[in-house]
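Left out: one protein chain. Kept in place: all the others.
Per-chain numbering from 1; labels A, B and C assigned in written order.
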Amino acid sequence: MDLGAIVQNALRAGVGPDAAVFALAAIGLNVHFGYTGLRNFGQVGFMLVGAYGLGVCVDTLGWSMWVGIPIGLLAAVVLAFALGAPTLRLRMDYFAIVTIASAEILRFVARSTPATDVTGGPFGLPKPRSGGKRPLASEFFALSPFEPGRRYGIGQLQFSGNALWSLLVGWTLVALCTVLVATLVRSPWGRVVKSIREDEDVVRSLGKNVFAFKMQALVLGGMIGALGGIMLALANSSVGANSFQPQVTFFAYTILILGGAATRLGPVVGAFLFQLVFAGSQSLLSQLGAEGHLPALLRGDEAQGALALGLVGVGLMTLMAFRPEGIFGSKQEMVLG
Amino acid sequence: MTAPDDEPAEVALSAADVVAGYLPGVDIVNGCSVEVGVGELVGIIGPNGAGKSTLVKAIFGLVPVRRGRVELRGRDITNQAADQLVAAGVGYVPQNNNVFPSLTVAENLEMGLYLRTRALAERTAFVGELFPVLGARRTQRAGSLSGGERQMVAMGRALMMDPTVLLLDEPSAGLSPRFQSEVFSRVRSVNDAGVSILMVEQNARRCLQVCDRAYVLDQGRNAYTGPGRSLLDDPKVVELYLGTLAQA
Amino acid sequence: MADADADLVAERAALAEAERTIAPGSAARAARDVLAEVEPEPGVAKPDPILVVEGMRRSFGGLTAVDVDHLEVQRGAITALIGPNGAGKSTLFNLLTGFDRPDHGNWSFDGRPLVGLRTHQIARLGLVRSFQLTKALARLTVLDNMKLAGQDQAGERLLPALARPRWRAQEAAIEGRADALLERFQLSAMRSQLAGTLSGGQRKLLDMARALMTEPRLVCLDEPMAGVNPALTQSLLHHVTGLRDDGTTVLFVEHDIDVVMEISDWVVVLGEGRVIAEGPPHTVAKDPQVIEAYLGVADEENVG
Partner (left out) sequence: MSRRVRRPFDRAALAAAGLVVAVVLCSAGVADAQETTTTAPAATAVGGTVKVEGKALEGVRIVVTDTANRTVGEVRTDSEGVWTVPVPRAGAYRITLDTKTLPAGVRLRDPDRRRLEVQVQGGRTRFVLFGLTRGDGGGDGSGTSVPGTGAGSGTGGARAGGLSLGDRLARAAVNGLLFGLIIAVTAIGLSLIFGTTGLVNFAHGELVAFGAVAAWFLNVRGLHIGPLAGPRLQLVLAALVAVALGGALGAGLDRGIWRPLRRRRTGRFQMMVISIGLSIAARQGLLIWFGSGSPKYRDYGLQRAWRFGPVAITPRDLAVIAISVVVLVGVAVMLRSTRLGKAMRAVADNPDLASSSGINVPRVILLVWVLGGALAAGGGVLQGSATSVNYLMGFNLLLLMFAGVILGGLGTAYGAMAGSIVVGLATELSAVFIKPELKTVAALAVLIGVLLVRPQGLLGSRERVA
């Protein structure tokens, strides 16, 4: 068995562009759930509108990425208002179900054949037949100082030029959003949203417009999620509805709980660990399979992918049952909450 | 009215030096002892927050008893699960949410007899005699009843199992004076039918009038006990609980 | 260890304060004198009402929880709201402060109609409540609990929040006031502890102190003394009368008759959601209807 290869695969996934995308989604969710207590189960919907906002602008309309990115973020603001205005006053289980249903509606519509001319329908973007008016990520990679074909890295940890550029930009955005959120939660604004998480009646009784604060948090976290979607579109040079399944939101929750909700670095550490463990276990399973150590049922990519994903589910259950405060969270705060 | 001044010959229910509370380290009941003789109607009064309701809940196993002992006819029932106590012959009527709102009155009564369905007709008839109003409302959902009627349903439900001891938590709470009188007279007639009763009440004066004996609780401890009527005239009780209003 | 010491210090201070007699100040005398002129009958008009309730009804299913025809609360006085369990006191509180909506009815605060206003708007007008079950924001520090109640903090708006200089001075002022109040309520030692670690009595104090941070003109206290040990009760009583003496109107729900008699200037009695009596404490205590509802009929001859 090649342990080195497993570690390498795991590490590459842990720092790769996908980890940065997940970290952004989880930072947004941390604003919603961790700090404000909003049980948003449709975070993937914000990622979707971000990615498609950019994709449609560039591919379908042929506009610049620099127009597409603000439009993707704006789409998240619109979604937050559309979702929040009627539902933020509902009880929390309803909010959870409305958000997940809305994200599913967006996904179904985006991948439907009537939407093909706009979103590429089931094929996604870039559109297969006509081809887009403009390659999705050409402007993005044109900024890259690295040669696309060359491999960069230290020792075994190698990335192509484009992947390296994506991950550098991705993690830079993660760092910026982390600082932004940290600044906000330490401000009086953060004090109010954290109080809403504890008991919104108290906050209301002290003269704060709870609804407005919740809406601000929903917009902010949604925009950070959309940034994740935009980053995903750029790194892959494509947008497909299949990347926005409901389970992406659940992964973001896993990441958040793994790293510790309502902590500054929780989403970042969580995303790194999640990708590390996920890719590592997949790599390990595939090696075990190749060497014939696995039962016949578990051979093959499909079964091993399923097993690794199944382990995520078991991990989420175990974490939530035994360490809901996360690996690095504070037990004391959890007990009080 | 039976108001024996001496100790009752046979003890139906006793709680000795009970210490109990909801949260770890916070004792609400702090060494209470009460006894209910067979056929007795015993009241517990005391200021708000004195731990009256908690004591009854602790006896019924809903609040953990940390120290002390609860006995039913000499048998240890400390911290037993509620459904087991019901099977053993203890009935309990909580203060709030004491009916199943989406079930009909008849179904509410049936749930009271969950463990012993065979006697349904007989027990329903017995409860129907005690609370005639329930007969007329048999098929009505309990959630649509008035507060006083709910109290009757709740008591009726607790009586379905033919309990030897009935625990009542503030049966008059939230009721108008007219309904309070009604409830107290029903409590008295249930007791006359042979059921020993331990009743927590905030309406001290009425409680003392109807009870054979009463305990006054203060800060989770027994303060006074004695026959109901004599407590009414006890200056110390008046000072401690009936307070300024009673002097009026 | 430090915490234990702090608790001890606080307890001793509370006891010391309890020993001081609660002497009615001039504000108290003024309030009582004015109210002495008012007829003790349900729905009576007051000389200078800060809160006026008109035809307020709220029912849940078949139960009418609140049915108040007319009620006025005198400015600058301590008004107690009493009544048996389930008489509708807490529901009335919820209606007045916007936490629940009446089926119909009007009420106004300082001449401003409150119908249709949301909870936080009512609070901003200066009508602020505390809660029966204390609601400390457990995972915030005691100081942050207090600072939350500061009004008009620019840093609570999303964009200014990012620019610390915009709100730093204001924050310092709010913190100063918070510390002063914590001092007054003997909570200074716990200021940086998480509020969830406070004892029940300390949470009551924090709850009240936090409501005062908003500088309310009328503060509604829902059973401020419930579940509090006697020493602390004295201290809380002192705080309540202190409020009135500082010019704040107080409306409070209380079960303990002694407390009501001792500190209230006016008593309103609810029974089945209606105002069945109101008047100065000692007048109300003699009201046969109150005795009937609250204590039960002693004996027919006693009532007659």
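What we mean here is this: a contact is a pair of C-beta atoms (placed from the backbone, for glycine too) under 8 Å apart; a residue touches a chain by one contact, two chains touch by 3 or more.
This is a predicted model, so every value here is computed, not measured.
Participant: Of A:96, A:168, A:212 or A:273, which sits in contact with the chain we cannot see?
Facilitator: The one listed residue touching the chain not shown is A:96.
Participant: Among B:115, B:136 or B:193, which one touches the chain that has been omitted from the display?
Facilitator: Touching the chain that is not displayed is residue B:115.
Participant: Could you pull out which residues of chain B are in touch with the chain that's been left out?
Facilitator: Considering the whole complex, chain B reaches the absent chain at 60, 62, 81-84, 86-87, 92, 94, 97-103, 107, 110-112, 114-115, 117, 143, 157-158, 161.
Participant: State which residues belonging to chain A touch the missing partner chain.
Facilitator: 39, 86-87, 90-94, 96-98, 100-102, 104-105, 108-109, 111-114, 121-124, 126, 128-129, 240, 242, 247, 250, 253-254, 257, 296-303, 305-307, 309-318, 320-321, 324
Convention: only the chains that are shown with their structure count from here on.
Participant: For chain A and chain B, which third chains touch each of them?
Facilitator: For chain A paired with chain B, the chains in contact with each are C, in label order.
Participant: Greatest Cα-centroid separation from chain A: which chain?
Facilitator: B
Participant: Find the most central chain, measuring centrality by the gap between its CA centroid and the centroid of all protein CA atoms shown.
Facilitator: Answer by centroid distance: C.
Participant: Which integer distance in Å separates the CA centroid of chain A from that of chain B?
Facilitator: 57
Participant: Taking the mean of the C-alpha atoms as each chain's centre, how many Å separate chain B from chain C?
Facilitator: Computed value for the inter-centroid distance: 33 Å.
Participant: Chain A to chain C: how many Å between their CA centres?
Facilitator: The mean C-alpha positions of chain A and chain C differ by 46 Å.
Participant: Where does chain C touch two or more other chains at once, residue-wise?
Facilitator: Residues of chain C never touch two or more of the other chains.
Participant: Under the stated contact criterion, what part of chain C meets chain B in this complex?
Facilitator: Contacts found on chain C: 61-63, 84-87, 200, 226-227, 255-258, 261, 271-272, 285-286, 290-298.
Participant: List the residues on chain B that touch chain C in their complex, please.
Facilitator: Residues 26, 47-49, 95, 143-147, 170, 172-177, 180, 202-207, 209, 232, 242-246, 248.
Participant: Under the stated contact criterion, what part of chain A meets chain C in this complex?
Facilitator: 180, 183-184, 187-192, 194-195, 197-199, 201-210, 216, 220, 332-333, 335-337
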